[in-house]
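What you see is the complex with one protein chain gone and the rest in place.
So that you can tell them apart, the chains are marked A, B and C in the order they are listed, and the count of residues begins at 1 in each.
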Amino acid sequence: MLGRGIIKGLWETGRNFCGSYYDPARLTTVQYPEAKLAPWENARTVPFLVYDGKDAIAGLRCTACTICEQECPAHCIEIVKDTAKRADYLGKMQLQPKVFDIDAMVCMSCGICAEVCPFDSIKMDQVFDLAGGSRSMMLTLKELAKSNEYFRLIHPTEAAVVDAARAEEQRKAQAKKAAASPALPNAPATSPVSAAPARAATPAVA
Amino acid sequence: MNALDQIFVAAGRWMTGLAPAPLQPLVAMALAIAGLMAVFGTCFAVTTIFERKILGRMQNRLGPNRVGPFGLLQPMADGVKMLTKEDIVPFSADRVVHFLAPLALTVPVWLAFAVLPFGRNMSAIDLNAGILFFFAIGSASELAVFMAGWSSQNKYALLGAMRAIAQMISYEVPLVLATIPVLMAAGSLSLTDIVLAQSGTVMGVVPRWNVLTPWGLAGFALFMIAAAAESNRCPFDLPEGESELIAGFLTEYSGFKYALFFLGEYLGLFAVTALAVTLFLGGWQAPLPALEWFPSWGWFAVKFSALIFLFIWVRATLPRLRLDQLLSFAWKFLVPLALVNLFVAVGWWQSSAWHFPAALELRWLLGAGLLAVPYVWLGQALKSGKPVQHHYSYAE
Amino acid sequence: MNPLLTHYLVVSALLFSIGFAGAVARRSAIIVLIGIELMLNAANLNFIAFWRYGAHSEALTGVLFVLFSIAIAAAEAAVGLALVIAIYRQRKTTQVDGLDRLKG
Partner (left out) sequence: MLNEIAFYLIAAVTLGFAVAAMALRQLIHCALCAAAAFAGLAMLYLQLDADFVGFAQLLVYVGAIAILIVFAVLLTRNDEILPGSRRSSPSWLMGIAAALLVLSGIALPILNSPSLRHAPTATAAAPVKLIGVELMTHYVLPLEMVGILLTAALLGAVVIAMREEPETKTQSRPPAARRVETSEVVSQP
């Protein structure tokens, strides 16, 4: 009969109306600035640079290889190599960036830089309230460098894989080193990642 | 009780008395106008916020809650936004008509409030052709809609205006036909008389409201459906169907003029709702004599709010109709049913002389049956209708 | 002081002449129809004015005549405009001086 659907619909909306008052679980709204939904683990916005240890500049994984700069389809990364070198977590001497800028206005969050990085240095961030007062959103090294703990926090699965791989490489390198010159004292910091995450990856050059 | 009931009347009289004698009629008029504008202006603001909150709740959302406590100051924020926006007039628009259209819509709607009795002795003017005045004034809004749509020089605006006019003209017929039994029952076109004709109770418990008779109930339903269509409410809001027509005849309006249209639409809804209360729900009358301690304008407000809530509820529930569905619903369903209702109403009065036991029940049964059969039948016909053959005569 | 009967009659005469001038001088059939409506309205105004100022206002003759006249005007407008539209479809014009052939 005509109108049965209307009655059913009215019943449904009426139930929602009353229900939303006594059952807060019905309300789907998250009131944004006060409450935030945790982002999905694979969510990505702009890139950032991972560093190990306490000091952002000293612990930077980046070796200024400029692969990301070349691969970036939007050309939003600019790297200037430093002349000085420093040892990385394996004890190898590597270059380091003097300038590392990402124009977040130009970045399109494709994640290619993170894909191609051979040093697991550049990763995708999850900050999303990036609105600012100016048209320029040039992120410099200071803003880009974020600790490994932060990386673990936002991408736990990926971070665990990366950390395990790095610990394994470090172990191998040390074994090699030990085999080559057993007289020398061990380099510090070889504890596995999972055991003590906060103090795990102390820089090799410390 | 009486003092509270007549407080507005007394206040008006007192304030009129303060003016010098020759100016008193003018002052009384101005007071009535100011009172109506203040009350329904506020009502407009309050309705917009509560509508959004209720719609939100019905969709399991919170609704606006940012401005002020519980978001209650939202209308003020909206108003400030509306009034400070740039007033854009399209380059090729007909400037004069474009400017006049919102006024032509809003002014008649305000006028329509003049004849409505909002409480005991509380109507601005008591015309003896009050309801005719109401419908005559209401018909002016069609022209305003056309002016808006045509002067914008925008095809969406024009299409929206054409749809709006087709809809308003079609639904005016069932609206008026649903009203006629009430006028016959009261024997008057004056809204005050119509309210008074619904006073008293049947057997001491059931108020003698029109809605509590078979023809009144059917008439009320027809009236509310037609009223929703007249005031472009969901599910009949396709003149401004944003998914197909951007915003219909409102497309080229912004800022203050848009606000005026918005105001006009809500005021039209209020006016027709107030008319529904007056015609079918006993106006300002309390349901039972025992409840008359509550002031009459309070009863009116209660009924009025309930009907506005009903409109919002329906809006939250039903999807928009297609244009051909809309028109066939008016002409093939509402109009025949309203005509049947007229006959049922006449039969109801003719049978009022019956005095055998269970006469009232029999009358009810007969009336309801006489309405239910065409309802079911027309409903079936409407659903199983032939597929509509679209041909667009003037779109070559 | 109320306006005199003369005032209303003069207004009515002016309205009639305006409608007449439009109906005679304009080429568009729709304007001609509007002009005829104005002339009808002028006559209605006369009826009401004479009813109001006449000696037997309780008879309501003027009022009822105007009501019938309004109803007939509505019918006239509906049929007239339908004719205009039909003619437009045939001849692609609504200019009255273009409609000088009987053959369709």
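Everything that follows uses one rule, which is that a residue touches a chain if its C-beta (ideal position, glycine included) is under 8 Å from a C-beta of that chain, and two chains touch if they have at least 3 such contacts.
Because the structure is predicted, anything quoted here is derived from the model rather than measured.
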> Of B:Leu73, B:Ile180, B:Leu310 or B:Leu382, which sits in contact with the chain we cannot see?
Replying inline: B:Leu382
>> Please identify which residue in B:Phe329, B:Trp348 or B:Tyr375 touches the non-displayed chain.
In response: B:Phe329
> From the list B:Leu132, B:Leu196 or B:Leu339, which touches the chain that is not on show?
Replying inline: B:Leu132
> Touching the left-out chain: which of B:Val39, B:Ala77 or B:Leu143?
Replying inline: B:Leu143
> For chain C, which residues reach the chain that was dropped from this view?
Replying inline: 1-11, 13-22, 24-28, 30-31, 33-35, 37-38, 41, 44-45, 48-49, 51-55, 57-58, 60, 63-64, 66-68, 70-79, 81-86, 88-89, 92-97
>> Touching the absent chain: which residues on chain B qualify?
In response: 94, 97, 127-129, 132-133, 135-140, 142-143, 146-147, 150, 162, 165, 169, 172, 187-190, 318-319, 321, 324-325, 328-329, 333, 382-391, 393-394, 396
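Throughout what follows, only the chains that are shown with their structure count from here on.
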>> Top contact pair of chains, counted by C-beta pairs?
In response: A-B
>> Between chain A and chain C, what distance separates the C-alpha centroids? Give it in angstrom.
In response: 82
> Where the CA atoms of chain A average out and where those of chain B average out, how many Å apart are those spots?
Replying inline: 58
>> So the centre of each chain is just the mean of its C-alpha atoms; given that, what is the distance between chain B and chain C in Å?
In response: 33
> Okay, in this complex, where on chain B does chain A touch?
Replying inline: 54, 57-62, 65, 313-314, 316-318, 333, 375-376, 378-380, 382-383
> Can you list the residues on chain A that touch chain B in the complex?
Replying inline: 1-3, 6, 9-10, 12-14, 16-17, 19-21, 26-29, 31
